[in-house]
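As you look at this complex, bear in mind that one protein chain is not there, while each of the others sits in place.
And then chain A:
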Amino acid sequence: MLSKGLKRKREEEEEQQEEEALAVDTWWLDSDHPAVAPAPQAVASSSLFDLSVLKLHHSLRQSEPDLRHLVLVVNTLRRIQASMVPTAVLPPVPSLPAAPGMADNLLASSDAALSASMASLLEDLSHIEGLSQAPQPLAEEGPQGRPVGGAPPSLGSLDLLDPATGCLLDDGLEGLFEDIDTSMYDSDLWAPASEGLKPGPEGGPGEEDASELKETELDYLMDVLVGTQTLERPPGPGR
């Protein structure tokens, strides 16, 4: 599959690591293999989970994600997740012990983070297309223009994923979004998962301010492009 706007080297790196990671796990794919015990099944599910997460990020990082691919990967991820939660068993990871309660939290938060990231990108697409919509409130910002999942920073939920494929997951959730200039996006969606992912602007400016906001946004974008402004939180009304 061809993708645009990706850093080539990183892509190759990831693919290599992906292959390495899966070389170990592919034995179970052989239909002739003798019946497997439940434990390897969980391992298989989790490696599939890792793979799907990797694919999702790969897809999200593209400048214009293939919507069909994205939707199918996300749906598959949800299926895998649904099958994993009842077992509450995470793959044996050397660095961290997995407890059932923590597993649920981590899965839930990673799902939230993924939903957030996917939603944000899809929202971004719709934002640009829907000129009649009220503009996204750039004023509503979290403490940082960074995603904060429900998980504590020391345990970035995606840190737990297979270390072999962890090149982009090493810095936890924040590492995911290195390539994306999130400050230009609707940072409202980076708020903690518990706040929910609201469909539209909350307490945002009224319709009458819509055009003003758009102009401010455009100005800001222009400035960034021209380089007169460093990337920081965009100016918004009420700030």
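Details
Following the convention adopted for this analysis, contacts are C-beta pairs under 8 Å (C-beta built on N, C-alpha and C of every residue); 3 or more make two chains touch, one makes a residue touch a chain; residues count from 1.
Convention: contacts and distances are computed from a predicted model.
For the omitted chain of this complex, the UniProt record lists the protein as "Serine/threonine-protein phosphatase 2A 55 kDa regulatory subunit B", which is one of "Proteasome subunit beta", "Potassium voltage-gated channel subfamily F member 1", "AP-2 complex subunit alpha" or "Serine/threonine-protein phosphatase 2A 55 kDa regulatory subunit B". Within the entire complex, the positions of chain A that touch the omitted partner chain are 1, 4-5, 18, 22, 26, 29-32, 45, 48, 51, 55, 63-64, 66-69, 71-72, 74-76, 79-80, 83, 115, 118-119, 122-123, 125-126, 128-129, 197, 199.
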